[in-house]
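One structure coming up, written as structure tokens, with questions to follow.
For this view, one protein chain was removed and the others were kept in their places.
Showing chain A:
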Amino acid sequence: MYLFISPWLIGFFVFALYPILSSLYYSFTDYDIIHPPKYVGLANYKEMFQNDLFWKSVVVTVRYTFISVPIQLLLALGFALLLNAKIPFRGFFRTAMYFPSMVSGVAMSLLWYWIFNPSIGLFNYVLSWFGISGPAWLMSPDYALYALMIMSFWTVGSGMILFLAGLQGVPSSLVEAARLDGAGRFRIFLNVTLPMISPVLLFQLIMGVIDSFQVFTQAYVMTQGGPNYSTWFYVYNLYTSAFKEYRAGYSSALAWVLLIVVMAFTALIIKLSNRYVHYEGGGRK
């Protein structure tokens, strides 16, 4: 066995364990990458909590997460429910819905950078059909973060596919039985479908939260954290302090806080999903 897992094992020590531990060490030092690190105790952590930009990044990231993730999930679930029913051109709709998810990262950011352009972009043009004159989106501190949220809804197709898979796992006999008992559409959804797909929902919720804690590309390509720090995401803050200001020590402290938060969420998913497996009445093996 060790022969087979040895590449991973080496990788684990070199690319995971060593970086984690040394980043913990760096987080207690003053380190500019060129000169050797100098031990400063808890100074980095103390500074972090007094640093305006740190709090700015926390607020931006949390706001983005708590608004966009729930809406994304609702949209994805809604579309999955619609496309799980027998509807003409179902295959076309599924593919069309998923298509935007294939334009990820930088290409999507560039495209939407143009779409949000206040004078020649598509977004305000579409709004004008409804008689709304849109704001300057990415150039406005009040709207830039909302613009990024709107953009994130464009890729709900990938979440929708996960929900579709979950919905297909709901036994139709259960739905039929509920229908014969006189349950309406809404009751069936609430009492049969929703509990059955709750693991998928939970998984996507936690993964969505963890992912949006790590938003970087959009901030880097579209706004550079601005205007006026309105899109100053946590990882963008971390990146800037490490690779623009060369403060590897302080940045490592930021990294450790992120690590702890993500680990806490991971623990949550394991705990909650254990409860679900118990509810199902059987383990996997």
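As a working rule, a residue touches a chain if its C-beta (ideal position, glycine included) is under 8 Å from a C-beta of that chain, and two chains touch if they have at least 3 such contacts; residues count from 1.
FYI, contacts and distances are computed from a predicted model.
S.K.: The chain that is not shown, which UniProt protein name from "CRISPR-associated endoribonuclease Cas2", "Carbohydrate ABC transporter permease", "NADH-quinone oxidoreductase subunit E 2" or "Glycosyltransferase" does it carry?
M.R.: "Carbohydrate ABC transporter permease"
S.K.: Give the residue, chosen from A:V60, A:L145, A:I161 or A:L205, that touches the chain omitted from the document.
M.R.: Looking across A:V60, A:L145, A:I161 or A:L205, the contact with the absent chain belongs to A:I161.
S.K.: If the hidden chain were put back, which of A:N191, A:N228 or A:T266 would touch it?
M.R.: The missing chain is touched by A:T266.
S.K.: Where the complex has a chain not shown, which of A:V59, A:V126 or A:L190 is the residue touching it?
M.R.: A:V126
S.K.: Name, in rising order, the residues on chain A that touch the hidden chain in the full complex.
M.R.: 1-5, 7-12, 14-16, 18-20, 22-23, 26, 33, 79, 82-83, 85, 87-88, 93, 96-97, 99-100, 102-107, 109-115, 119-122, 125-126, 128, 154, 157-158, 161-162, 165-166, 172, 185, 199-200, 203-204, 210, 213-214, 216-217, 220-222, 235, 238-239, 242-243, 248, 251-252, 255-256, 258-259, 262-263, 266
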